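Working notes, structure below.
== chain A ==
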Amino acid sequence: MPDSEPTLKVEKLHTSFFTKAGIVKAVNDVSFSVKRGEILGLVGESGSGKSITAFSILNLIDPPGRITSGKILFNGRDLVGSSEKEMQQLRGNKIAMIFQDPMMTLNPVLRIDTQMIETIQAHEKVSHRVAYERARDGLGRVGISSPEERLKAYPHQFSGGMRQRVAIAISFLLKPDLVLADEPTTALDVTIQGQILYEVQKLCRETGTAMVWITHDLAVVGGLADRVCVMYAGRIVEEGGVDEVIDTPMHPYTHGLIGSVPSQNRRGQVLYQIPGMTPSLLSLPKGCTFRPRCTQKTEQCLEVPQTLRTSSGRMMSCYNPFNQGL
Partner candidate 1 sequence: MKTRMKALILSLSLIVVAGITNIYAETVTIGMRTNPTALDPHFSKDGGTQMISMQFFETLYTADDKMTMQPMLAESVKVIDKLTYEFKLRKGVKFHDGSDFTAEDVVFSLKRARDIKNSAASFASSVKPVKEMKIIDPYTLQITTKKPSPLLVKEVSRIYIVSHKAAANASTEDFNSGKAAVGTGSYKLVKWTSGEQIVMKRFEDYWGDKPHFEDVIIKNISNDASRVAGLLSGSLDIIDQVPPSDMEMLKNDQKITLWPVSTARLIYLHMDHARDKSPFITDDQGNQLAKNPFKDKRVRLALSKLINRDALISRTLYGLGEPSGQMVPEGVFGYNPDLKPMEYDPKGALALLAEAGYPEGFGVTVHGPNNRYLYDAQVIQTVAQFLARGKIKVKVETMPKNVYFKRATAREFSLFLVGYGTSSGDGMSGLSLVLATYNKETKMGSNNRGRYSNPEYDAIINKAMIEVNEPMREKMLQDAAVIAFGDIGIIPMYFQASAWATRSGIQYNSRRDERTLARNIVPAM
Partner candidate 2 sequence: MTVFIVRRLMQSVLVVLVVSMILFAGIFAIGNPVDILLPPDATQEDREEAIQALGLDKPLLIQYGLFLANAVRGDLGTSFVHNVPSMQLILHRMNATLELALLALIFAVFIGIPLGMLSGAHPNTLLDRTLMTGSIFGFSIPNFWQGLMLIMVFSVFLRWLPSTGRGETGTILGIETSLATWDGIQHMIMPALNLSLYKISMVMRLTRASMRETLPMDFVKFARAKGLTGRRIIFVHVLKNIMLPIITVIGMELGSLIAFGVVTETIFAWPGMGKLLIDSINVLDRPVIVAWLMIVVLLFISINLLVDIIYSVLDPRIRLSDVKS
């Protein structure tokens, strides 16, 4: 596989939920890609569709939701329309996922070893002994001391941070090509978050795994990711290198979002606030979904803006972007 080929390439993905109240377009025309060894930050506020995007990639959308169109190319192969069996072979093996709430991700009534070994044995025909040893090594790699002992424990005997480490160890057990991390540090304390970020960064670097890091926290993305996609109401509104996007945001939403973050520079000052609130996905505004909250809006915005790509690899969809000169 040539290095330039992205590990994951999502093209014009649409995922909708067909509810009694109407169609919820949770993911709306989303395209992005991640290369080997790259960490992509997927940033957005609640309800922006970032988690649904991740679940769409694994084809874990439950009814009444489903992928309505688009392509998900994983190592060049389109996952949309793959059989459940094919997906099962990929999940946990080639594509792994880390969940938000470490207290809920592990099965409370199964021992850690069971939960790790079953993952290995689901994909590789290896003896219990071998699987056990690999599980033990996996635990060691995420910085858990005396893994031998810890394997026999139940999840409730662990703190939140430790559980998240276990979940990460499980995700990296089979050296996947891609890891989808859905806000894995949101529920953790600052010092513990630091520990987790350290482990993840280390593992990605060691294994060359591509990673999609989903979060609402721009600051975490800034520290961790190489590139960032900003989602709003089911769409990606801006994409680019971390420095570029944060330092010179083009889309008014990104601009507003960064302005809203309290930081050292603006202590005590009135924060920039994006007026209004996130629209209901059931009744999205016509045209640009950000239009009702946008300070830059014009008549033109009543139509969905085209996605613009710049030569430097940046992308955004807005008629009246900031920092246009760049």
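The candidate set was assembled so that all candidates are chains of the complex that A comes from, given by their letters.
What we mean here is this: contacts are C-beta pairs under 8 Å (C-beta built on N, C-alpha and C of every residue); 3 or more make two chains touch, one makes a residue touch a chain; residues count from 1.
Quick caveat, the model's predicted, so the values are computed rather than measured.
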Q: Identify which of the numbered candidates 1 or 2 touches chain A in this complex.
A: 2
Q. Once bound in the complex, which stretches of chain A touch candidate 2?
A. 58, 60, 84, 88-93, 96-97, 99-101, 104-111, 118-119, 122-123, 154, 156-157, 167, 170
